[in-house]
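Every protein chain of the complex appears in place save one, which is left out.
Entry: subunit A
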Amino acid sequence: MRVETCYFCSRPQYPSKGITFVRNDGKKFMFCRSKCHKNFKMKRNPRKLKWTKAFRKSVGKEMTVDSTLTFAARRNIPVRYNRDLVSTTLKAMQRVSEIKAKRERVFYKNRMAGNKEREKAANRKLVAENEHLLPRVRASERMAKETVEEPLETEAVEIPAQKEKKTKRVKQRLVVGGGVQEEMDVD
């Protein structure tokens, strides 16, 4: 009994789990669950399905060339049981998995590096391409705005009531339904 890897998704197939299909030429296909078995029966290509390991490796989302990956290879050399050998192997396995985890983290970071800049550039490009959709602001309007804002600041202390009204109106414009109701209440 051994833990096999699923033919379709490369997940481990533990004993008593999944199904084994034997083709007439004697090739065995191990599946970890019925999902993989069904997809195999539908003749789907695991390289084209995003949830399989085969896809992730073929698209470059995971490490493919690394010395830590070679330890998992199957060796057909029988080894006589030896207590020391087992203990050293166990230690080595732990160490290898540690190294592998570290390298995977580095790989992920490298893969994600520069994502922010890329996104920013894409956003900039989008805005530049669709600039004609932005609200047009005339130079005269801009000037008017600036002149209105300046006296408000100066008169703020003198006439607080006016300012309140103004802010209210702005709110009413923003909220369509609620704004009308507020006005009714005031009246």
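Just so it is clear, a residue touches a chain if its C-beta (ideal position, glycine included) is under 8 Å from a C-beta of that chain, and two chains touch if they have at least 3 such contacts; residues count from 1.
The rule we apply is simple: contacts and distances are computed from a predicted model.
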| item | value |
| --- | --- |
| Chain not present in the shown complex, as UniProt names it (candidates "RNA-binding S4 domain-containing protein", "DNA sliding clamp PCNA", "Ras-like protein Rab-7A" or "Large ribosomal subunit protein uL14m") | "Large ribosomal subunit protein uL14m" |
| Sole contact to the chain not displayed, among A:20, A:89 or A:123 | A:20 |
| Subunit A residues touching the omitted chain (full complex) | 1, 15-26, 28 |
